[in-house]
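Just passing along the structure, written as structure tokens.
Only one protein chain is missing from this complex, and each of the others stays in its spot.
Now for subunit A:
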Amino acid sequence: MRLPGGARGGAHVTEELVRAGRGALRFARSQMPVLDGIQREAERTRPLAGHRISGCVHLTKETGVLVELLVAAGAEVAWTGGDEVSTQDEVAEALRAAGVRVFGRRGMTTAEVEQGIDDVLKAFPAGPTIVLDNGSRMIERVVRDRSAFPELVAATEKTTEGSRRVRELDLDFPVVSVNDIVTKWEVDNTYGTGQSTIDGILRATGALLAGKRFVVAGFGHVGRGVAIRAAGLGARVIVTCRSNETAVRARLAGFEVLSPVKAAAQADFLCTATGYPDVVTGEQLDVLPSGAVLCNTGHSVTEINLTDLAARTAEVEQVRPHVARHHLRDGRYVDLLAGGGLVNLAAGEGNPSEVMDVTFANQALATLGLGAEVPAPGVHEVTAEQDEDVARRKLAAMGIRIDEEAAA
């Protein structure tokens, strides 16, 4: 049996996967009350009836709940994860069993990932009417080959980098950017990634943070979240950053701010959270105390320069899952977590479902809104009203009441 996108195995394996996937989706849904509430409304009104959606967002159980919402809202849906490792096969299988066209599986090659993106765009003979993107790759393909997608009316994009790239395109359809809003920046980045990063580090190392010197490179939303949480666990936090404005903010928040080499020279932990490549290079690697833990929670695997690390490494020993002990030529060792990739995704479980609830609620509302009204071509930010709406739904789900705005 060959399933779309190449899931492998016999019928009994598939059945087991479907069962496991449904369980995972149910569990995620129990942590995602906002999305669940939006789905209940959409089931009645079916604003996406007649729409065909091609989506490209990491296929986790939380994304699965979003996909179920889109189906419940009346859309036909095709999906791919858009990266090599994040697709949860059991979730993919459960969605396939529910009629969603899912392309891809865990452990794809880069070529297979690209093929998945093409497949999901071609899943419908007449092409999608709406594209849900994460990193602008589908949107870019649509723009390149616009005549192949005559019925496409709109798209949404949910990453900072993707939104930036989409702005440079010549668009004859609208793209809603679900990005520059409080519920995303603060909830997802500061609280979600802040916590899951510390979680990943602790799961990987089993170390005590209290009393340790914890260096955070970068003090944006993520870096600040990591710093606050590390300090909360008793670590002495040192921040390194590139701009004076950020440095002053970190310092006034009570953190020590040092240059990268001075900070590295006393680091028990060094965590990069900048979004830029080569934040940790040979300069810092040469002064790290022996036994230092090195990890990254920024955008990609490039924040720690692995070539510089390899050049200093005599031997690599995998001492625990996710912990590669690099025995350096000069006798020191450093523990690299998750190969320098995203420590919260690799060693932890990524952002908690409750956080993705908020992020995806924004994407869901933006997409459902497209069923009612299609804005003018070009990039549109999610409105402050929608931001408030999502926050209000989250507070209600948490049982928290606030004051009414006084009548003007």
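Here is the rule we go by: a contact is a pair of C-beta atoms (placed from the backbone, for glycine too) under 8 Å apart; a residue touches a chain by one contact, two chains touch by 3 or more; residues count from 1.
Just so we're on the same page, contacts and distances are computed from a predicted model.
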One chain of this complex is missing from the view, so tell me which of "Adenosylhomocysteinase", "Alpha/beta hydrolase", "Phosphate-specific transport system accessory protein PhoU" or "Glutamyl-tRNA(Gln) amidotransferase subunit A" is its UniProt name. "Adenosylhomocysteinase"
Options A:Arg22, A:Arg203 or A:Lys394, residue touching the unrepresented chain: A:Lys394
Which residue, A:Glu112, A:Glu140, A:Glu161 or A:Glu186, contacts the hidden chain when the whole complex is considered? A:Glu186
Tell me which of A:Ala97, A:Ala231, A:Val261 or A:Val301 is the one touching the absent chain. A:Val261
For review purposes, identify every residue of subunit A that touches the missing chain, sorted by number. 182-183, 186-187, 190-191, 240-245, 247-249, 251-252, 257-262, 283, 387-389, 391-392, 394-395, 398, 400-406
